[in-house]
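The other protein chains are all here in position, but one chain of the complex has been omitted.
Our next item is subunit A:
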């Protein structure tokens, strides 16, 4: 298909304009508002005890969620690619469920399950506060980030096949040695993408977390909840911009890390 030069230029302009309007402008606006009163004001706003506590909590949740997702995600991907068992199709669908279900529904479901009066509500009596506590926020985040590692690792496992692993076994490697020395290095890029997506999503999760968090500043607010409460409850618009910029900075740093890794990979 050949397109005339004006048509091609027109198409590019429209596509670019769409991107700028929908993505670049809002982000630029937040950055501008955050740094408008100067860098000092920004730093001060993100160094309040509540903001620091929110940052710590967000990072803590990421630190718990990522390893769990790596272990269970790789396990699930292996089962889905290599395993032959009844209900495999169902498992495939269940893995995709978090993509389809609205996070707020997840929050409600978790309250029903873990809240007082829920099936597992009894754990509160044992002194474990799930809903309105850290465990609830972790479980909610686990739920929404569950598909990322599985779906990134799965195609790589398909692609590498099992011959390398069979070769390792004929050379004397046990299943465990084969996994660490052959399988894991072979899927490491898929796994890295999965982890990056998990981090970005875990940092940004709002709907599910707000349902299961008590939302006390300095105690149970993640960065997204901090942005929300500063804007809605405190009418502190500037504080919300600053916190949003911090959140965005973390996400950009994650993406940047991935891009650097990607470059390293393609040059080898």
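Note that contacts are C-beta pairs under 8 Å (C-beta built on N, C-alpha and C of every residue); 3 or more make two chains touch, one makes a residue touch a chain; residues count from 1.
Note that in this section contacts and distances are computed from a predicted model.
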* To do: Leaving aside the chains on screen, match the unshown one to its UniProt name from "Phenylacetic acid degradation protein", "Sarcosine oxidase subunit beta", "Sulfate ABC transporter ATP-binding protein" or "Pyridoxal 5'-phosphate synthase subunit PdxS".
  => "Sulfate ABC transporter ATP-binding protein"
* To do: Out of A:56, A:166 or A:259, point to the residue that touches the absent chain in the complete complex.
  => A:166
* To do: Sort through A:13, A:56, A:102 or A:177 and give me the one touching the missing partner chain.
  => A:177
* Asked: Going by the touch rule given at the top, which residues of subunit A touch the chain that is not shown?
  -> 163-164, 166-174, 177, 181-182, 185-186, 188, 268
